[in-house]
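Missing here is one protein chain; the remaining ones are kept as they sit in the complex.
== chain A ==
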Amino acid sequence: MEAVLSSFDEYLKAFALTIGLFLVSGLLSLIWGTILAVFRVGPVAILNKAAAVYVTLFRNTPLLMIFIFMAIAMPVLGYNFTFVEDWEIAGYNVSAFFVRSTIALTLYTSAFVCEAVRSGVNAVPLGQAEAGRAIGLTFAQSMKLVVLPQAMRAVIPPMTSVQIALVKNTSVAAAFGMAEAVATMRALTNNNADQRTGIFLAFAIGYIIIVEVVSLSSHAIERKVKVAR
(Lines give C-alpha, C1' and ligand atoms only; values in the text may rest on other atoms or scores of the structure.)
Protein backbone atom coordinates (compact mmCIF):
# COMPACT_ATOMS: atom_id res chain seq x y z
CA MET A 1 0.00 0.00 0.00
CA GLU A 2 2.83 2.37 0.86
CA ALA A 3 3.96 2.44 -2.74
CA VAL A 4 0.46 3.53 -3.77
CA LEU A 5 0.23 6.17 -1.04
CA SER A 6 3.62 7.62 -1.86
CA SER A 7 2.65 7.92 -5.52
CA PHE A 8 -1.02 8.70 -4.90
CA ASP A 9 -0.95 11.40 -7.56
CA GLU A 10 -0.10 8.81 -10.17
CA TYR A 11 -2.79 6.51 -8.82
CA LEU A 12 -5.41 9.23 -9.16
CA LYS A 13 -4.19 10.23 -12.62
CA ALA A 14 -4.31 6.60 -13.72
CA PHE A 15 -7.91 6.22 -12.63
CA ALA A 16 -8.79 9.61 -14.10
CA LEU A 17 -7.61 8.25 -17.43
CA THR A 18 -9.58 5.03 -16.92
CA ILE A 19 -12.68 7.10 -16.13
CA GLY A 20 -11.96 9.34 -19.11
CA LEU A 21 -11.74 6.37 -21.48
CA PHE A 22 -14.92 4.94 -19.97
CA LEU A 23 -16.96 8.15 -20.12
CA VAL A 24 -16.01 9.07 -23.68
CA SER A 25 -16.38 5.60 -25.16
CA GLY A 26 -19.41 4.89 -22.97
CA LEU A 27 -21.25 7.94 -24.26
CA LEU A 28 -20.23 7.35 -27.87
CA SER A 29 -21.18 3.68 -27.70
CA LEU A 30 -24.62 4.56 -26.28
CA ILE A 31 -25.25 6.93 -29.18
CA TRP A 32 -23.83 4.73 -31.93
CA GLY A 33 -25.29 1.53 -30.47
CA THR A 34 -28.77 3.09 -30.28
CA ILE A 35 -28.53 4.26 -33.89
CA LEU A 36 -27.51 0.72 -34.89
CA ALA A 37 -30.46 -0.72 -32.96
CA VAL A 38 -32.85 1.65 -34.76
CA PHE A 39 -31.36 0.44 -38.06
CA ARG A 40 -31.87 -3.15 -36.91
CA VAL A 41 -35.57 -2.73 -36.16
CA GLY A 42 -36.22 -0.19 -38.92
CA PRO A 43 -37.96 -0.71 -42.25
CA VAL A 44 -34.92 -0.05 -44.49
CA ALA A 45 -33.55 -3.44 -45.55
CA ILE A 46 -30.03 -2.28 -46.39
CA LEU A 47 -29.50 -0.51 -43.03
CA ASN A 48 -30.98 -3.51 -41.30
CA LYS A 49 -28.47 -5.87 -42.96
CA ALA A 50 -25.55 -3.47 -42.45
CA ALA A 51 -26.25 -3.17 -38.72
CA ALA A 52 -26.59 -6.96 -38.41
CA VAL A 53 -23.23 -7.45 -40.12
CA TYR A 54 -21.67 -4.82 -37.86
CA VAL A 55 -22.92 -6.55 -34.72
CA THR A 56 -21.72 -9.95 -35.94
CA LEU A 57 -18.31 -8.54 -36.83
CA PHE A 58 -17.60 -6.56 -33.67
CA ARG A 59 -19.38 -8.68 -31.09
CA ASN A 60 -17.56 -11.80 -32.28
CA THR A 61 -14.08 -10.25 -32.40
CA PRO A 62 -11.86 -10.09 -29.30
CA LEU A 63 -11.46 -6.51 -28.10
CA LEU A 64 -7.68 -6.96 -28.16
CA MET A 65 -7.81 -7.59 -31.91
CA ILE A 66 -9.78 -4.40 -32.47
CA PHE A 67 -7.16 -2.53 -30.44
CA ILE A 68 -4.37 -4.07 -32.45
CA PHE A 69 -6.19 -3.13 -35.62
CA MET A 70 -6.59 0.48 -34.47
CA ALA A 71 -3.02 0.76 -33.18
CA ILE A 72 -1.13 -1.11 -35.90
CA ALA A 73 -3.19 -1.62 -39.06
CA MET A 74 -4.86 1.79 -39.18
CA PRO A 75 -1.59 3.78 -39.03
CA VAL A 76 -0.25 1.61 -41.88
CA LEU A 77 -3.37 2.50 -43.86
CA GLY A 78 -2.61 6.14 -43.14
CA TYR A 79 -5.02 6.72 -40.25
CA ASN A 80 -2.82 7.40 -37.25
CA PHE A 81 -5.01 10.12 -35.73
CA THR A 82 -1.94 12.21 -34.87
CA PHE A 83 -3.79 15.27 -36.15
CA VAL A 84 -5.78 15.28 -32.90
CA GLU A 85 -2.61 16.15 -31.01
CA ASP A 86 -2.99 19.72 -32.21
CA TRP A 87 -6.34 19.90 -30.42
CA GLU A 88 -6.60 21.22 -26.92
CA ILE A 89 -9.56 20.52 -24.66
CA ALA A 90 -9.75 22.34 -21.31
CA GLY A 91 -6.03 22.97 -21.32
CA TYR A 92 -5.07 19.36 -22.06
CA ASN A 93 -3.60 18.15 -25.30
CA VAL A 94 -5.58 15.33 -26.86
CA SER A 95 -3.45 12.25 -27.38
CA ALA A 96 -3.70 10.06 -30.47
CA PHE A 97 -3.44 7.00 -28.21
CA PHE A 98 -6.50 8.15 -26.32
CA VAL A 99 -8.47 8.68 -29.53
CA ARG A 100 -7.48 5.29 -30.95
CA SER A 101 -8.38 3.59 -27.69
CA THR A 102 -11.79 5.24 -27.46
CA ILE A 103 -12.51 4.35 -31.10
CA ALA A 104 -11.63 0.71 -30.45
CA LEU A 105 -13.70 0.62 -27.26
CA THR A 106 -16.64 2.39 -28.92
CA LEU A 107 -16.67 0.13 -31.98
CA TYR A 108 -16.65 -2.94 -29.76
CA THR A 109 -19.09 -1.80 -27.06
CA SER A 110 -21.63 -0.40 -29.58
CA ALA A 111 -22.35 -3.92 -30.83
CA PHE A 112 -23.42 -4.93 -27.31
CA VAL A 113 -25.32 -1.68 -26.75
CA CYS A 114 -27.19 -2.30 -30.02
CA GLU A 115 -28.33 -5.73 -28.90
CA ALA A 116 -29.33 -4.47 -25.44
CA VAL A 117 -31.41 -1.67 -26.97
CA ARG A 118 -32.93 -4.09 -29.46
CA SER A 119 -34.04 -6.41 -26.67
CA GLY A 120 -35.67 -3.40 -25.01
CA VAL A 121 -37.44 -2.40 -28.23
CA ASN A 122 -38.76 -5.94 -28.55
CA ALA A 123 -40.11 -5.69 -25.01
CA VAL A 124 -42.37 -2.76 -26.02
CA PRO A 125 -45.74 -4.08 -27.24
CA LEU A 126 -46.18 -3.71 -31.02
CA GLY A 127 -49.42 -1.80 -30.44
CA GLN A 128 -47.44 1.15 -29.08
CA ALA A 129 -45.60 1.68 -32.36
CA GLU A 130 -48.84 1.08 -34.29
CA ALA A 131 -50.64 3.69 -32.22
CA GLY A 132 -47.78 6.09 -32.90
CA ARG A 133 -47.97 5.49 -36.62
CA ALA A 134 -51.77 5.72 -36.52
CA ILE A 135 -51.67 9.33 -35.29
CA GLY A 136 -49.30 10.20 -38.13
CA LEU A 137 -45.85 9.97 -36.52
CA THR A 138 -43.07 9.01 -38.92
CA PHE A 139 -40.96 5.94 -38.15
CA ALA A 140 -38.23 8.13 -36.64
CA GLN A 141 -40.73 10.09 -34.52
CA SER A 142 -42.48 6.99 -33.24
CA MET A 143 -39.10 5.50 -32.32
CA LYS A 144 -37.93 8.64 -30.55
CA LEU A 145 -41.18 9.64 -28.84
CA VAL A 146 -42.94 6.35 -28.18
CA VAL A 147 -40.82 3.21 -28.49
CA LEU A 148 -37.32 4.12 -27.26
CA PRO A 149 -38.44 5.91 -24.06
CA GLN A 150 -40.34 2.77 -23.08
CA ALA A 151 -37.60 0.46 -24.32
CA MET A 152 -35.06 2.26 -22.10
CA ARG A 153 -36.94 1.04 -19.05
CA ALA A 154 -36.32 -2.58 -20.02
CA VAL A 155 -32.82 -1.80 -21.25
CA ILE A 156 -31.33 -0.39 -18.04
CA PRO A 157 -30.22 -3.69 -16.41
CA PRO A 158 -28.53 -5.23 -19.48
CA MET A 159 -27.12 -1.81 -20.46
CA THR A 160 -25.58 -1.47 -17.00
CA SER A 161 -23.79 -4.78 -17.50
CA VAL A 162 -22.51 -3.64 -20.88
CA GLN A 163 -21.20 -0.39 -19.41
CA ILE A 164 -19.60 -2.15 -16.44
CA ALA A 165 -17.84 -4.48 -18.85
CA LEU A 166 -16.63 -1.36 -20.65
CA VAL A 167 -15.14 0.05 -17.43
CA LYS A 168 -13.02 -3.08 -17.12
CA ASN A 169 -12.30 -3.32 -20.86
CA THR A 170 -10.54 0.05 -20.71
CA SER A 171 -7.66 -1.92 -19.16
CA VAL A 172 -6.87 -3.39 -22.59
CA ALA A 173 -5.62 0.10 -23.50
CA ALA A 174 -2.73 -0.54 -21.06
CA ALA A 175 -1.10 -2.60 -23.76
CA PHE A 176 -1.13 0.36 -26.15
CA GLY A 177 0.73 3.04 -24.31
CA MET A 178 -2.07 4.39 -22.13
CA ALA A 179 -1.00 5.00 -18.52
CA GLU A 180 -4.44 4.06 -17.22
CA ALA A 181 -5.03 2.05 -14.06
CA VAL A 182 -3.68 -1.35 -15.11
CA ALA A 183 -0.60 0.10 -16.83
CA THR A 184 0.17 2.19 -13.75
CA MET A 185 -0.37 -0.79 -11.48
CA ARG A 186 2.09 -2.79 -13.55
CA ALA A 187 4.68 -0.01 -13.33
CA LEU A 188 4.22 0.24 -9.56
CA THR A 189 4.50 -3.51 -8.99
CA ASN A 190 7.60 -3.60 -11.14
CA ASN A 191 9.25 -1.00 -8.95
CA ASN A 192 7.92 -2.30 -5.61
CA ALA A 193 7.82 -6.07 -6.00
CA ASP A 194 7.62 -6.55 -2.22
CA GLN A 195 4.27 -4.71 -2.00
CA ARG A 196 2.47 -6.48 -4.83
CA THR A 197 -0.55 -7.57 -2.80
CA GLY A 198 -1.19 -4.11 -1.45
CA ILE A 199 -0.86 -2.53 -4.86
CA PHE A 200 -3.22 -5.04 -6.41
CA LEU A 201 -5.75 -4.41 -3.66
CA ALA A 202 -5.49 -0.64 -4.06
CA PHE A 203 -6.21 -0.86 -7.77
CA ALA A 204 -8.95 -3.44 -7.30
CA ILE A 205 -10.64 -1.05 -4.87
CA GLY A 206 -10.38 1.71 -7.47
CA TYR A 207 -12.23 -0.41 -10.04
CA ILE A 208 -14.81 -1.50 -7.48
CA ILE A 209 -15.56 2.12 -6.62
CA ILE A 210 -16.04 3.09 -10.28
CA VAL A 211 -18.24 0.09 -11.01
CA GLU A 212 -20.29 0.70 -7.85
CA VAL A 213 -20.88 4.29 -8.93
CA VAL A 214 -22.06 3.03 -12.32
CA SER A 215 -24.37 0.44 -10.84
CA LEU A 216 -25.77 2.79 -8.18
CA SER A 217 -26.52 5.40 -10.86
CA SER A 218 -28.25 2.70 -12.84
CA HIS A 219 -30.43 1.81 -9.83
CA ALA A 220 -31.27 5.48 -9.36
CA ILE A 221 -32.31 5.80 -13.02
CA GLU A 222 -34.30 2.59 -12.80
CA ARG A 223 -36.22 3.88 -9.79
CA LYS A 224 -36.90 7.16 -11.51
CA VAL A 225 -38.34 5.66 -14.71
CA LYS A 226 -40.37 3.17 -12.71
CA VAL A 227 -42.22 5.99 -10.97
CA ALA A 228 -42.98 7.74 -14.23
CA ARG A 229 -45.63 5.46 -15.61
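Assorted remarks:
One rule holds for everything that comes next: contacts are C-beta pairs under 8 Å (C-beta built on N, C-alpha and C of every residue); 3 or more make two chains touch, one makes a residue touch a chain; residues count from 1.
What we mean here is this: contacts and distances are computed from a predicted model.
This complex has a chain not shown, and the name its UniProt record holds, of "VWFA domain-containing protein", "Homoserine O-succinyltransferase", "Ubiquinol-cytochrome c reductase iron-sulfur subunit" or "Amino acid ABC transporter ATP-binding protein", is "Amino acid ABC transporter ATP-binding protein". From the set A:L137, A:I156 or A:V214, the residue in touch with the chain omitted from the display is A:L137, counting the whole complex.
From the options A:I72, A:L145 or A:A193, the residue with contact to the unseen chain in the full assembly is A:L145. Interface residues of chain A with the unshown chain, by the touch rule above, are 43, 125, 127-128, 130-138, 141, 145-146, 149-150, 153, 228-229.
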